[in-house]
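One protein chain omitted, others in place.
Let's look at subunit A:
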Amino acid sequence: MKRRTLLASGVAAATLAMAGLPALAQDKTKVGFVYVGPVGDGGWTYEHDKGRQAVEAEFGDAVETVFVESVPEGPDAVRVMQQMALDGADLIFTTSFGYMDQTLEVAAKFPDVKFEHATGFKTADNVGIYSARFYEGRAVQGHIAGNLTKSNIIGYIGSFPIPEVVRGINAAYLAAKAVNPDVEFKIVWAYTWFDPAKEAEAANVLIEQGADVVLQHTDSTAPQAAAQAAGNVYTFGQASDMAEYGPMPRVSSIIDNWAPYYIARTKAVMDGTWESDSTWDGIGAGMVGIGEITDAVPADVKASAEALRDAIAAGEIHPFTGPVNKQDGSVWLADGETADDGTLLGMNFYVEGIEGDIPQ
């Protein structure tokens, strides 16, 4: 074959391939998911992946989903998102706070691809944000924890000192303080979302220092196992039910339920009605679920916790209702005032009574 014909046929083949690809891609709506941990973490990523499976179950052959797990937060995430967009994804869910700037960066390069970033606060024309009001669930946990603790020391395993986590600590503390004025919070920052060895270590340290209730904002079940080994320590499932650790140490849980949202947004892309939005739903809308409260909790506490849950769901009680002071004693919320979403989304202070500083 002459070189010229070879070149010509090569060009022809390439043109054909390029013309063919978009036509094929139109058939199915492709939805990508970027996960921060492995899908088997039993917590955060596990629930997101259940949402992805729900999308597949809902639309069947009309959609194709892809996911990449254990993507580090930071610059490396750009590579993953970019590849997904190049592979023809129409909608990409980036499911961790640390992907925020990377999502915007990639979104700017692919204006036709829709992005949804979880738990962040920056949007663009093709970037929507969504999160759940986990602090509502934290208030229920705090209520139970404040009632259960005998040492009056509640341990808290924080992941990163970001508003999301600080908000959870404050909500849990206020609810615990309301039922037990002597309660004290010990907070350990693990600086990871998912590192079972480190999380187990953190739980052990808190237990050694007297905590008999341990709350976690990290994603693995390791703290549950540590509490179980220690014996008389209560824990709560994080992100997923973690029911396999019930009835002790896990006495309740916060369950993330992303499936309805993922289905709705995928539908919007299929219908061409997708628009950038900011969704922040709580117990009432079903995005946050409270796992079954086990019999290890006294019946009256269980009843009052369920009443609190229902009142929050109905919008009768806001977990951040004044009077509430900031840690330094200055007034944050006057009597009867409730916190606005702006302050909550950027929360970077402890409320009065919590000791220690938020690492910067």
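We adopt the following convention: contacts are C-beta pairs under 8 Å (C-beta built on N, C-alpha and C of every residue); 3 or more make two chains touch, one makes a residue touch a chain; residues count from 1.
Quick note on the criterion: contacts and distances are computed from a predicted model.
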Omitted chain (choose from "Glutamine amidotransferase family protein", "Cytochrome C oxidase subunit IV family protein", "Cation:proton antiporter" or "Nucleoside ABC transporter membrane protein") - UniProt protein name: "Nucleoside ABC transporter membrane protein"
Selected residue (touches chain absent from view) among A:G231, A:P323 or A:G356: A:G356
Residue of A:T29, A:N147, A:N170 or A:N204 touching the missing chain in the full complex: A:N204
Sites on subunit A contacted by the missing partner chain, in the whole complex: 38, 40-42, 70, 155, 186-189, 191, 194-198, 200-202, 204-206, 208-210, 220-222, 225, 229, 244, 355-357, 359
